[in-house]
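Take a look at subunit A:
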Amino acid sequence: MSEKYMLETQNLGISFGGLKAVQGIDLKIRKNQLYGLIGPNGAGKTTIFNLITGVYTPTTGKFFLDGEDLTGKNQETINHKGIARTFQNIRLFNNMTVISNVMVGLHNQKEFTCNPFASMLRLPVHFESETAMRNRAKELLAIFGLEEERNNLACNLPYGKQRKLEIARALATNPKLLLLDEPAAGMNPNETEELMNTVRFIRDKFDMTILLIEHDLKFVSGLCDEVTVLNFGTSLYNGEVEKALHDPEVVKAYIGK
Partner candidate 1 sequence: MSTMKKIVAFAMALAMCAVCFAGCGAKTNNYAAENTEFFIGGTGPLTGDASSYGISVQEGAQIAIDEINANGGLNGYTFKFDIKDDKATAADAATGYDTLYEAGMQASIGSVTSGSCDSFASKADEDKLFAITPSASAANVIENRPTVFRVCFGDPDQGYLAAEELSANFEVIGAIYDTSDPYSSGIYEAFAAKMAELNVEFNTQTFDAENKKDFSTQVEALKDCDVIFLPIYYTEAGTIAKTAAAKGCDALLFGCDGLDGIAGQLDESVTSEIRYITPFDAASTDETVVKFVNAYTAKYNRTPDQFAADGYDAVMAIFEAMKKANVSDVTISAQELCDILVSTITADDFLLKGATGEMTWDESGACTKVPQIVVLNSNK
Partner candidate 2 sequence: MAGYFKNVKNSFKLKNYIAYIVITAFLIVSASLALTGYMNRSTQNLLTQIAYSIILAVSLNLVVGFLGELSLGHAGFMCVGAYLGCFLANYLHTIIPSRLLVLVISMIVGGLIAAVFGFIIGLPALRLKGDYLAIVTLAFGEIVRTIFKNQKIFGGALGLSTKKYGSDLFIVAFIVVLLMLVFIQNLVKSKHGRAITAIRDNEIAAKAMGINVTYYKLFVFVVSAFFAGIAGVIYGHYATPVLYSFFSYNYSIEILVMVVLGSMGSINGSIIAAALITYINFQLTTKLSGDLAALKYLIYALILITIVIYNNAPGLASVKERLSIKPLLKKVFGRFIKRTNDPAKQKDDEADWDRIPTKIEMDAILSLDIKPDTTYAPDKREEK
């Protein structure tokens, strides 16, 4: 490793029952970068997310976060180490309020530590951590313009706001790397525009590295510095966005012959 990357994957791959879903992925994402992962349906984009977040254990290769090997760790540990994600099909805690969703994200932060027995007995530490968590959660919600909605049930939010809430919740876990799985899916052009601004804002404000999956090429080209184009589980192209759009292989994969 000559240069230090925030996320680096080496020959990452997985196969299910002999079928190679993803293979030979080498991503190199630098700190503070906005990186896109694009490709047609079934190309294995979400599978890569699942590999990096520990849902699946890779069958080949390794991946490093900030130089630390996280291959084979479970989901909780990987999150603690600093990778947070959103889901393609939104996975909020539907029966909980908006603010509680974010507070679940804050659960493991050192500053809010409080053991269950302290909570059961309502020791002062319980109230301290609870108040601090609440304030922190409100700050996060404010960034996404969700403060007014904080006491609504998550399932009652409109679609666009649910997407935002998912990002807020992921941010609450204080990650180094944020994985966004189709954040603009189902949004109208105005919302998409707004989201792009928010994503940039997050990167700047939190000094965040962001890896995102997106179908909307406009979104990706307007936002990302670099992309990886996937097809059939292998990477077709790594590099700058502009060039990707003119790469013949990429065009072939997207439009067909």
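Selection rule, in plain terms: all candidates are chains of the complex that A comes from, given by their letters.
Basically, a residue touches a chain if its C-beta (ideal position, glycine included) is under 8 Å from a C-beta of that chain, and two chains touch if they have at least 3 such contacts; residues count from 1.
Worth saying up front: this structure is predicted, and the values here are computed from it rather than measured.
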{"item": "Candidate number, among 1 or 2, whose chain touches subunit A in this complex", "value": "2"}
{"item": "Sites on subunit A touched by candidate 2 in the complex", "value": "14-18, 53, 55-60, 72, 74-76, 79-80, 84-85, 87, 91-97, 99-100, 103-105, 107-108, 112, 114, 116, 119-122, 124, 126-131, 133-134, 148-153, 169-170, 172-173"}
